[in-house]
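One structure is given below, represented as structure tokens, and several questions about it will come after.
Excluded from the complex is one protein chain; the other protein chains are retained at their positions.
For clarity, chains are labelled A and B in written order, and residue numbers in each chain start from 1.
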Amino acid sequence: MEEFTPPVPSKINYINAQYGLKSWLLTKDHKRIALLYLGSITFFFFIGGIYAMLIRLELLTPQGDLLQSTTYNKVFTQHGIIMVFFFLIPSIPATLGNFLVPMMIGAKDLAFPRINLLSWYIYMLGGLITIYALLAGGVDTGWTFYTPFSTTFSNSYVVAAGLGIFINGFSSILTGLNFIVTIHTMRAPGMTWFRLPLFIWSHYATSLVMILGTPVIAITVLLVAFERVAHIGIFDPAVGGDPVLFQHLFWFYSHPAVYIMILPSMGVVSELIANFSRKNIFGYSFVAFSSLAIAVFGFLVWGHHLFVSGQSIYAGMIFSFLSFAVAVPSAIKVFNWTATLYKGSISFDTPMLYALGFIGLFTIGGMTGLFLATLGVDVHVTDTYFIVAHFHYIMVGGAIFGYLGGLHYWWPKISGRMYPDGWGRFSALLIFAGFNLTFFPQFVAGYLGMPRRYHAYPPEFQVFNVLSTAGASILAVGYLIPAIYLVWSMRYGKVAPGNPWNLPGLEWRTQSPPPTENFDYTPVVTWEAYEFAPPEETEVVGRFRDEVPEKV
Amino acid sequence: MAESYVEHEVGHPALQHHFANLEQQREAGTLGMWVFLVTEIMFFGGMFLAYTLYRSKYPEAFAIASNHLDIKLGAINTAVLIFSSFTMAMAVYSTQIGKRRAQIISLVATIILGLAFLGIKAVEYYQKYEDHLIPGSLIPGNPFNPDPHAMHLTQGVLMQHVQMFYWIYFAMTGMHALHMIIGVGLLSFLLYFSVKGRYSPEYHNPVEVIGLYWHFVDIVWIFLFPLLYLLGRHTGGH
Partner (left out) sequence: MQTPWIPFIPPSASTLSDKVDALYFYLVGVTIFFTLLIWGVLGFFVIKYRRRNRYEIPRPVAGSLKLETMWSVIPFIIAMTMFAWGAQVFFQLWRPPANAVEVYVVGKQWMWKIQHTTGQREINELHVPVGRKIKLIMTTEDVIHAFFVPAFRIKADVVPGRYTTLWFEATKPGRYHLFCAEYCGMNHSGMIGSVVAMEPTEFDSWLSGNTSQQSPAVAGQQIYVTLGCVSCHGASGEGGRGPALEGLFGKQVFLNNGQTVVADEGYVRESIVNPQAKLVNGFGPIMPTFQGQVSEEQLLQILAFIKSLQGETQPTTARPSGPVPGSSPAPAAAASPGAVNR
């Protein structure tokens, strides 16, 4: 593995290049901005987590005795708003993506460094306005803001929360714009499209969703705010508006938003699976193009949220069909990741545990998605705990597993320190166990008919809720441990070499932490992605052989 | 975001540190603006969808409301904007061939035409204000309350559907006007730096990129004018 040895590290890196608060708040370095984002999304994650704990504690007993119903409604609304808009959507793209997209393609920075910094300030402004809404009295509309409840009937801080989300949307748009332009124009010499790591492909697909979807939610939330303030009636049936129009506009963004959360995570998992089994990814082009297919198809399936909303049954059929179609590229990815392990050299480092956990949980999450695409079953399970379980399998089992896996994988590069591996593996297993205990029982409760967003519930559902709450406690501990040891490792961790995992990717061919301009020289790429061994050694295996080894 | 983009370019007349060469920098700037314009299309798209839906739901109310718009001012504004697109194109062209005087004159003309558009728009808005056509309670103290006779409201057509038209009208033209205001701001930046002699045939990307933006804003109006002022104009009423 000597060939991957990075240049001798110099003492100057992006962290110690400058000191002082101002050097961070006015930085244009994508790596420092990634750290600003990392700190702020972690903050929002723990706020959202506190709300999650309140939900689980309330549901421990059927009576609804811990919180009042109005408080409970605000708690689950704010859990959703914070987690979706301020944690999950920026999670991987704004932190790992921001840090790694330029490094992986051999660029010195993103194309528009100031816009990158601006996007963080916009995110913080949106976040502060939303926090103001929470402190001033909270929001109780559900994160979906369905009209006419949100426009006419709710007595909470809908306008402030909507404004926060509206503003935050622009940070997402700017991040997506920056990635697209960077990937198109700033690849190092020799870094062709089909030599790009799959992390880049998935970020490209994510960026497409960000720039095409986010403006629609922005204008929709703005219309809701105006409707609330000025009683104009665009969504209000009492004055001729159509409340279902809101649902169409909302889900036109919010369904693709799920792909903003899961696609980057899929990119991370592609990296982890290939690198921790020291193999080229099986079916590189299929994995790459399936990301784009998911991004494109993702825009055509929003109507599957409206199967029982009174849209026509024929519209329902079309959306059902398209939703099944989008399942295929996801299946392709899972099969290719599994096939990549074949004849690999598989290690069990913490990031790999998260990646394997991701595949396992995403399989369940994806398959239960088919239940919801199936018209006849969706009627029964929609708006129940079944759907709550399904999307947590995708968003926690998928997005957060990818995020934590990626964070551990690149932590030596980001911080220049190793995390304690024993604790890492332990907390990965803890999170996996806690997660399943929390959310698997909810599938059963959902099919039994327990509706979501219920503050009190019939007693026969209690057993599932007790299991869920027990699981959530384990999950909470599982999240706290990495938060503690990662912070600890920044000071006390073992110093990380430039390439602690012995990997061929560009980001590992520079020192840890990298210098401000990422590389001491402009890299020239002469190798394929995940090229551990020379391509002429390529093995053609099994009955399914191609005439020519796949050209990647 | 366009603003900060320009500020960014303008702050660094020469090559920025993270680009390999001017060509790469130019390519990134242009692509960035195109991508940004795509998001703008989606942004307006939500409103176009609402317009299409409610127009097909309440065609008569929309025709009546549309008849009350000032088509003369709308047409003049359309001409003003088309001409401003021409002067903007001239500004880009004269920068590319290095004619600074022509460049400054074109920019000034574009700014004046942009301001003229906004002025005419303001006159139109004021007429609507006088006629109590501002929807809902957007303006405190002047709720939506037009005179049904002046509107030639036919029996059975609901005033609230007329209000829906005006809400869409104000939302779309208001959003367009906001883009115009930002555009005039960007042009003023360009003018300031072109007087200082910043742009040359070698380095003119900001002029090009802001030109793209200006043309986009014009094109939005080219869609808005027929949809709001012209469509169904003579089928209204009975």
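FYI, a contact is a pair of C-beta atoms (placed from the backbone, for glycine too) under 8 Å apart; a residue touches a chain by one contact, two chains touch by 3 or more.
Small disclaimer: the values here were computed from a predicted structure and weren't measured.
K.L.:
May I ask you to name the displayed chains that the omitted chain touches in the full complex?
P.N.:
A, B
K.L.:
Quick one: which of A:A17, A:A327, A:A433 or A:L480 touches the chain that's been left out?
P.N.:
For the chain that is not drawn, the touching residue is A:A327.
K.L.:
Where the complex has a chain not shown, which of A:F112, A:F170 or A:Y284 is the residue touching it?
P.N.:
If we include the chain that is not displayed, A:Y284 is the one touching it.
K.L.:
For the chain that's not shown, point to the residue among A:L66, A:I346, A:A433 or A:M490 touching it.
P.N.:
A:I346
K.L.:
Residues on chain A that touch the omitted chain in the whole complex?
P.N.:
Here the touching residues of chain A are 1, 64, 69-70, 73, 140, 142, 144, 146, 148-149, 152-154, 237-238, 240, 242-244, 277-280, 282-286, 307-310, 313, 316-317, 320-321, 324-325, 327-328, 331-332, 334-336, 338-339, 341-348, 356, 359-360, 363-364, 367-368, 370-371, 373-380, 382-384, 444, 447-449, 451-460, 531-533, 535, 537-542, 544-546, 549-550, 552.
K.L.:
What is the set of chain B residues that contact the non-displayed chain in the whole complex?
P.N.:
57-58, 60, 154-158, 238
Methods note: only the chains that are shown with their structure count from here on.
K.L.:
Let me have the rounded angstrom distance from the C-alpha centre of chain A over to the C-alpha centre of chain B, please.
P.N.:
35
K.L.:
Can you check the complex and tell me which residues of chain B touch chain A?
P.N.:
1, 4-5, 7-8, 17-20, 24, 27-28, 31-32, 35-36, 38-40, 42-47, 49-50, 53-54, 57-58, 135-138, 158, 160-161, 163-164, 167-168, 171
K.L.:
In their complex, what parts of chain A are in touch with chain B?
P.N.:
My answer: residues 107-115, 118, 170, 173-174, 177-178, 180-182, 184-186, 211-216, 218-220, 223, 226, 229-234, 239-242, 245, 249, 517, 522.
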